[in-house]
Each structure stands twice: as C-alpha cells, then as structure tokens.
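Apart from one protein chain that is not included, each protein chain of the complex appears where it belongs.
Let's look at subunit A:
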Amino acid sequence: MPGTVLENLSGRKLSVLVTVLLLSQLACFLVGLISPSPASSQPILATVCVDKNPSADSMDRWFARTCPHRIELSNVAATEQLKSNNLVFAMEMPQHMNDFSRWQQNLAGVLQFDVVYTEGGKLINTMIELTLDARLAYSDKLADGGQTPWTYYKHSKAKRYMDCHFDEHHNMKDKVGYPYSCTMVPLFELGSLYHDYYLLNLRIIYDERLNLNTHLGKVDDIYLHIIHMNGGFTKVWVSMKTVFFPLIIGVMIWFWNRVHLLARTPALLEYMLIYLGSALVFLNFPVEYFTLFFDMPYMLLLTDIRQGVFYAMLLSFWLVFTGEHMLIQESGDRNSLKKYWKHLSSIVIGCVSLLVFDLCERGIHLVNPFHSIWVTPIGTNLALTFVICAGLSVGVYFIFLCYMIWRVFKNISVKKSILPSMTQARRLHYEGIMYRFTFLMAATLVCAGITVVSFIFNQYTQGEHKWDDSMDIEWTSVIHTGVYGMWNVYICALLMLYAPSHKQWPSEPLSEEVEFSRLSSDTTATPNEISSLTSFVAKANIE
C-alpha cells in the first residue's frame, strides 16, 4: 500500500531535502539584498504656462517646460490680469534629462497642491471639489538624441476631492501667506510605461455658473509626484520568476508521473496539488519580458488576477488538505470538491468581489487612466461593498479553517493516546508520520505568519521616511523577494513530499499480520486513501 514521500523518506534524506529548500529560501532573501527598493517616486514642480489664447483649444496643443510664457503663481503682480483658463500646468516626466525605461513597468501620479491663505480665502468648508482637465501626451527618444513631438495619449475631465484644513498657530499675527494642510490627490495610473517621455497638461478652469473649482484657494505651487517601479527591482524579480518557472514545471511533471504510476485514480488532494502548482506556474510565468517589446497597459490588471488566482488556490488547498486529514473515515463522497462547497464558497465570494472591484478600478484604467472609483459617492459605496464583502468572506474562511485544524489536532491527540497499545515498530512509524505531518502544518503556519508580519513591518518602516543612510539595506525588496521565494519553496516542498512514494510498507512483524490485513482490506475498499496516516486513523476508528 503506497504512502506519500513524506512518510517513507528516511530521516536523513528528509533533512537533506529540508536543508536544500531552506538554502534556496535563504538565496531568495539574499537576492533581495542586491536589488533596489521596488518603487521610487519623483517630485515634479509644475511649470505654469500662460495660454494667451485659450479659446483656440485643441488636443494637439501641448505646453511643455520650455513654453514661452512662464510665470510663478506666488508672484502676484504677474498673475493679476490672468483668468483661470489662461493657466496650463505642465509637468514633464521624468525629470533631469532622463527617459523612462520599459523596465520601470508602470507609472502613478499624485498631485500635491500648496494652498496658502490669502485675503478672502475660506477657513471653513475645506472639502474642496476639484475639476481637473488633464491631458497626457507621450514622446519617444530619437536615435540622434532628440525626441519626437508630443503625441496625444489620454484625456479626461477628472473630478477629485481634496481635504484642506488651516491650523491657526499661537504666534500667528497675520494669516496671509500661511499654508493649508491639504491631502494628496491621486490623479492617474498607467499600466505600461511604453514610451520614453510623458507630458501632463493640467487645466483647472473656474466657472461660477457650473460650480467648478469655486472653493479652491490661492495655490502657490502644484507638484506631481510620480511613482514608478525600479528597473533594478523588475530585473531581479523577473530573473527570480525565470528561475522558478521551469523548476516548478519540472517538479509538477515529476509529481504527475508519480501519480500515474499508481494503479488507482488520482486522489482529490493530488488534484488540488496539481491545481496549486498550475496557479503558481501562472504566477511565475515571466510575462514581464513581453512588456519590453509590446505596449501592455493591462499588466497591472493581469498581475492582480495572477496574484488573486494563486492566493485563491492556496486558500482552497489548505481547506481541502485539512479536510482530507480529518481522520474520520466517512463513506463515499470524499474524493470530490463538492463536499467542500460550503467552505470554498467563501473563497469564491471573496475572490469574485475583489475581481469586480479590480475591474471597476484597474479595468477602467485601460480606457481612462484618470478614472477613480472612489470619487463619486456611488462608486465609493460600491467599492466599499466589494472590499467589505471580500474581507468578510476571508474572515469566514479563516474561522472555518481554524475550526477544521482544531478538529484535526484534537483527533490526532485522541489517536495518540492509543499508540502505546501497539507494537514498538508500528508505534515508531506512526509517531514519525504524525511528527512530519504536524511539521508541515507548522511550516504552513510559519510561512503565513512570516508573510503577514513582514508586510506589517514593511508598512511600519515605510511610514516613517528614513533619513539615516547608514541603513543601506533595502528591506522592502528583501521582504518581497523573500516572501515570493518562500511560497515557491513551500509549494515545491508540498509537491515533492506529498507525491506518492514507490516504496512499499516495511514488512511488519508476524503478530501484526492479521490485524494489518484487515486494515488494508478495509481501506482498499475506499480507493481514495492518500496517506497511511488516514488509513491508520481509519484503523483506529475500527478499533
């Protein structure tokens, strides 16, 4: 009767395997050390261009940093004769004669308004509704070092909310010139960074009749903070994927071969393992290479879906894994997912609501990079509904899972109490199996724990911007590569250790013969046994 590799592997071989896996895990952490942080930002001060003829507006008039009439908004004399439709805020990306590389993957833009108090400014009602006419253009580098003329890319009239409040200090004599503290305004998200240069032209039109930008105060400066992935990190990340992708495929082929060598049909857990492996392969597939040659604005969405599929599979696997080791022999329908529909539906609900949310946000970004679901009240409610729905179903899932794990451990402890009544050889054998099983459960817990803790730690370290450059290690990227490597190693270990073993049971002492044959005849009646642990428990049940 075949067991899994985990049970039949000798302690020495197991320790070698575990060491190799741990070493590759360590390598993943070390890879993170050489990589820069995953993303960087760059602040760009808007050049205020004067459009002398705003009525001649068309989509191929672009104002760049070198526009002929530039002014400073803080210079009151220069702005006196101007209307709001004369002003065009031009931001060229990136700065300093650099150009974007396709390795930098994606681009997000956040606006910062430096609003100061001036005579006639409002100190109350500080939720400001902004209506921004935002236009994006792109340009590419020419072989001779020049660049192509700006070409229209995307355009939108975007509505945003900015919360500003005014702190009155104790030693403030005159409020004029003091700043409001305003929230950031997320503006756009581009899923692909296909071109070398981008240009944002922003118009903030005042219209009392249509109630456009009527609450906006005196603005001194507008900054655009752009956030892009770092080329170095993408390179490290893609190389990791390139290594793991064939590796996991190889292990999966080996695993499936092992399963097919058996005379029986594959068990549910084996199907689950192969699904999980496929989800990981889907995640590992280094599709980023294509972005170097093709314009793929759907990359952000694709990344979300890939991650979502992987985590959904992982969560389902844990559920089925625990369920299959419930150690209570039930008849008939064990070998199907149908039994788990109640538990799995929580995962399905969570994933579907997250997918809908993602399609509403990043899906629409494909058409309009300035879209934000959070702007309109309906959109906010909708988004919140989906996110809360997903959160609730994840909560329900974990309650289910914890309950099932608790039952498994309770069953194991009950079965442990009858171990002393067995012969020594069998007892040692079963104890070993239990030890390895709990070892893997512990590994799962450790992996999940490390993931959660490291991401919380990441939030904490990012929140306070560090000024101490003695800390040269980029923890964020170490965490990302480490956690990514960890799940690869984890699933690799599962595939290897839960593959059916071709070793036969060690011969038992004669005195056990009768009892043992009864056990095997019982369990072979249900052809879906996965491990000798379950069969052992089945035996115990009979006893």
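Convention: contacts are C-beta pairs under 8 Å (C-beta built on N, C-alpha and C of every residue); 3 or more make two chains touch, one makes a residue touch a chain; residues count from 1.
Criterion: contacts and distances are computed from a predicted model.
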According to its UniProt record, what is the protein name of the omitted chain, chosen from "Rab5 GDP/GTP exchange factor isoform X1", "ATP synthase F(0) complex subunit 8", "Cytoplasmic tRNA 2-thiolation protein 2" or "Protein Wnt"?
"Protein Wnt"
Taking the full complex into account, find the residue in A:44, A:134, A:158 or A:202 that is in contact with the omitted chain.
A:44
Which residue, A:218, A:258, A:371 or A:415, contacts the hidden chain when the whole complex is considered?
A:218
Missing-chain contact, candidates A:51, A:92 or A:288, resolves to A:92
Candidate in contact with the missing chain, chosen from A:150, A:340, A:357 or A:498:
A:357
Extract the touching residues of subunit A with respect to the undisplayed chain.
36-45, 47, 65, 73, 76, 79-84, 87, 92, 94-98, 101, 103-104, 108, 110, 112, 114, 116, 118-122, 169, 171, 173, 177-179, 181, 184, 186, 189, 204, 206, 208, 213-214, 216-220, 223, 225, 227-228, 230-232, 303-304, 307-308, 354, 357-358, 361-362, 455, 458-459, 462-465, 467-470, 480
